[in-house]
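Every protein chain but one is kept in place in this view of the complex.
And then chain A:
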Amino acid sequence: MIEQDWIWGFVGGLLIGLGGAVYLLVNGRIMGASGILGGLVDGSGKNSMWERISFIAGVILTPIALYPLYGAVDTHVTSNMAVLIAAGLLVGVGTRIANGCTSGHGVCGISRLSLRGISATVFYIMAGGVTIVLFRHVLGVI
């Protein structure tokens, strides 16, 4: 049995991949969220500043347009600010050290059968799984 969430996941995934395909085939760039944002944050992507800003604007804007169709969307985000800050720091530092996240290493890397992309994905999924088990089931923090 295929649940509805899975179908929407697949449809959304196709759109994500389509976005990556446009960014690659038209702009000649790899669609990695952490790289696009990180290059703006640390100034390393100054030459392509407006391209990066335009991409990020698109990411933020389409959910605003779609939101009314859905009504309330609960993201179930934790209200524990310490957890959010620690998590954000880890994600920011980690993705820049590793040169990629779920979109760059995951979607773009795996689809070109990149050893680095596949390895990174294995490492972050394993680390995420261990973290969930530790902090949810052992420590009961999240």
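Things to note:
We take it that a contact is a pair of C-beta atoms (placed from the backbone, for glycine too) under 8 Å apart; a residue touches a chain by one contact, two chains touch by 3 or more; residues count from 1.
Here is the rule we use: contacts and distances are computed from a predicted model.
Not shown: a single chain whose UniProt protein name, out of "YeeE/YedE family protein", "Aminotransferase", "Fumarate reductase iron-sulfur subunit" or "Serine/threonine-protein kinase", is "YeeE/YedE family protein". Looking at chain A, the residues touching the absent chain are 5-31, 33-34, 37-38, 41-42, 48, 50-64, 66-67, 73-79, 81, 83-99, 101-103, 105-108, 110-112, 114-116, 119-121, 123-133, 135-137, 142.
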